[in-house]
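Only a single protein chain was left out; the remaining protein chains are all shown in position.
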Amino acid sequence: MSWRDRWGRVLPHLAIWPPIVISCGYVLGFSAWTIWVSFTRSTLMPDYAWAGLRNYSSMLATNNWRIACVNLLIYGACFVVFAMTIGLLLAVLIDQRIRAENIYRAIFLYPLAVSFVVTGTVWGWLLNPSIGVQKLMHDLGWTSFRFEWLIDPNMAIYAVVIAGVWQAAGFAMALLLAGLRSVDVDLLKAAQIDGAGPVRTYLRVIFPAIGPVLIAVVVMLLQFAIKTYDLVAALTGGGPGLSSTLPTLVIYDFMFQRGELARGSAAAVMLLGSLAIVLVPYGLYRLWRRRAASAHA
Amino acid sequence: MSIVSRRMLLAGSAAVLAAPRVALAQGEKPKVTVISQWSAGSDGLAITTLGKRFEQEGGVWEHNPVPGFTTEMMNKLRAQIIAGDPPAVSQLKGPEIAAWSKVGAVVDLDAQVKDAGYEAVVPVELARLSKPYGAWIALPIQAYRINTLFVSKKAADRVGVSKLPVTWAEFNAIAERMKAAGITPVANGGLKWDDGMKWEIALCGVSPDAYRAAVMQLDDKALKGPEVLAAFGQLRKLSEWSDPGAPGQHYSTFLARFMNGEMGMLLMGGWAQGVFKHAGFQPSDYLIGPAPQDDGKVAFDLNSDEFIFWQKKEPEYREGQKLLAKIVMAKDFGPMYCAITGSIPVRTDTDLSTEGFSDGQREAARAMAEAVQANRVVLSLAHNMAQPNQIAAAMIDVLTEYVHDGRISPEEGQKRLAAAVDNAR
Partner (left out) sequence: MRMPSPVSRAAIHAVLIACAAFFLAPLTVVALNSLRSAEDIARAGVIGLPHALMWGNFSGTWSGLCIAEHCSGIRPYMWNSMRMTIPATALSTLLGALNGYSLSLWRFRGDSLVFGIMTLGVFLPEQMRLVPWAIVLSDLGLFNTITGLALIHIVQGLSFATLFCRNYYLSIPQDLLKAARIDGAGYFRIFWRIVLPLSPPILIVTVIWQFTGIWNEYLFGVTFSTGDHQPITAALIALSARLSDAPQYGEQSAAVLLAAAPTLLVYLFGGRYFLRGLTAGALK
């Protein structure tokens, strides 16, 4: 076997394996480290002395964490529902082969270009009753207008939903539009021949056909919601009081502000668990779909 | 600094640092790397001025402010310590000095402190925080009084008030009059530390002894006692008198309204003077003095910033640290630094009659000296002086929730505070 042949055999492996190993190593290593630390007594710095389940029980008993988890359920549900609905609406409307599609698409997509910190800051200005929309309305004469969600402990989390949906609806729209556009043309023609109107075509034919895309969008939106940090930190800081705090904020607070690495890691592991609950079934679902598809082919 | 005294300093501290020493190479200058959160405003200006002074004395100054707040700075510090490359000097305060000194090697400053006769002129609370395990490892830079009351001159004129209230009862009466006149009585913001601070000022005003027991020693009986309950009651009043748009706001957003009389009174630390000055306001725009004290005697709620010195192997950093320590401990450091930030010099023997200082600062410095004599100095909770961050953060969480949720009664608030302390202990 000549040098060239040997080299030709080895080189692909050099290209294939290192990136895979680095990537998997990074994911597994960091997760393992976090899980390990969550069972230790780390405070300011990592300290590998065993502490059992103490951190977990402590976090579960913490008011912060309980409020944060409830908020995540509220925020996650509202965020996904609204982003999905608006995204779908926009996608369907743009799909109608209207003019100025490019302009609309640019308008709805640009929020993705903005960093979360900026989104939180700017929406913080807008939703602030003393300097934002409410003040504008008052100055314009509509003095009974009230929009004080940002400072109302019961409504602050919904203010976060507004900012979050503003940022992500465009992304949902892009994915859904892509899905709508890849629906099999024959299906559409068949529906047309059957005399179905636009509404029925959408409901009966198109939406079912993009089912997998809908699910993919829900999953992407859910993981956005779970990982939300910069947005809430910049918009409300978790306030007023603790009313809009989210798990990521609590993790950051415990790990870095309070110097409780172990407790923060325990919270992070619990958050990872919630992510796994969403992602593992989804992953299995896709695997099943692909096997089913290749069985048909 | 003359070459002679630098050599003396070098020779003098040779005995202290036990590690094998390599002298500064010819032409090498003392160097220092500093981490702080002071990137802008009067704090930024002050530390820049310190840097210029350091360079004037022949050193190389490298200051890296970390954008964001204290947590981001601690993050950076943590990352650098993990990387084995701590800065020569970093900003730190309170019990955190003790905590962090356990995770990274620090410099023993005892000899230098003794030479300068520093400990005698520094308030004992600060000395205690700077030498948590017996040896001096940090140097205080500036002190602030937390329990300071600012009253807008315009608002005071409108309700006919010419001097500051002495007790909480008087304060409340003035607040009612302001409310009736359409002025928002309390101009504080709604951030977490602000909420915690309002409570601690209330408690300090009710009884500094109860404060010491409950907050600094975490005595359970004190935490469940009547003084703490009274503080919660006062806090409820303060939160009701604040601007409805205060939650989540920094108090500086209300500056303009405070100055033109729409808002009446601000309970804030002495640094607000620096903020006012930076925003272009004159001392004649406001009245300043101690916050209400129910027993009429002086009490001082202390906040301070310190520099902690991390051990470095390279001689230029060691020299730089010594140089910086010398500058910070000198008598003229206060007039240079504190005049800019509005803080109080740490050295009780500083002459504040010089021009850079305002009357407010002079009054506060006098109060500090008096309080030290009378043993009526307490450490701030909201500014992380009294307790390490774990406990302080847990308590402040309860307080900020209480402020922004009118449904929680003072009794309930007190119960939750005691429970939070137990949980975090």
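Order of writing sets the chain letters: A and B. Residues in each chain are counted from 1.
In this text, contacts are C-beta pairs under 8 Å (C-beta built on N, C-alpha and C of every residue); 3 or more make two chains touch, one makes a residue touch a chain.
Bear in mind that the values here come from a model prediction, so they are computed numbers and not experimental data.
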| item | value |
| --- | --- |
| Touch criterion as defined above, residue of B:88, B:222 or B:255 at the omitted chain | B:255 |
| Residue of A:53, A:73 or A:112 touching the missing chain in the full complex | A:112 |
| Candidates A:16, A:53, A:77 or A:190 - the one touching the absent chain | A:16 |
| Residue of A:131, A:155 or A:209 touching the missing chain in the full complex | A:131 |
| Hidden partner chain, residues of chain A it touches | 8, 11-12, 15-16, 19-20, 22-24, 26-31, 33-34, 37, 46, 86, 89-90, 93-98, 102, 104-119, 121-123, 125-126, 128, 130-133, 135-136, 139, 166, 170, 174-175, 177-178, 181-182, 188, 192, 198, 201, 212-213, 216, 220, 223, 226-227, 229-230, 248, 251-252, 255-256, 261, 264-265, 268, 271-272, 275, 279, 283, 287, 290 |
| Chain B residues that touch the omitted chain in the full complex | 37-44, 48, 51, 62-69, 72, 75-76, 78-80, 82-85, 250, 252-253, 255-256, 271, 274-275, 278-279, 341 |
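Everything that follows uses one rule, which is that only the chains that are shown with their structure count from here on.
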| item | value |
| --- | --- |
| Chain centre separation (chain A, chain B; CA means) in Å | 39 |
| In the complex with chain B, residue positions of chain A that touch it | 43-45, 58, 61-64, 124, 128-131, 148, 150-151, 153, 236-237, 239-243, 252-253, 256-260 |
| Complex interface listing, chain B residues touching chain A | 70-71, 74-75, 78, 81-82, 96, 99-100, 102-103, 190-192, 195, 243-249, 253, 388-390, 393, 397-398, 400-405, 420, 423 |
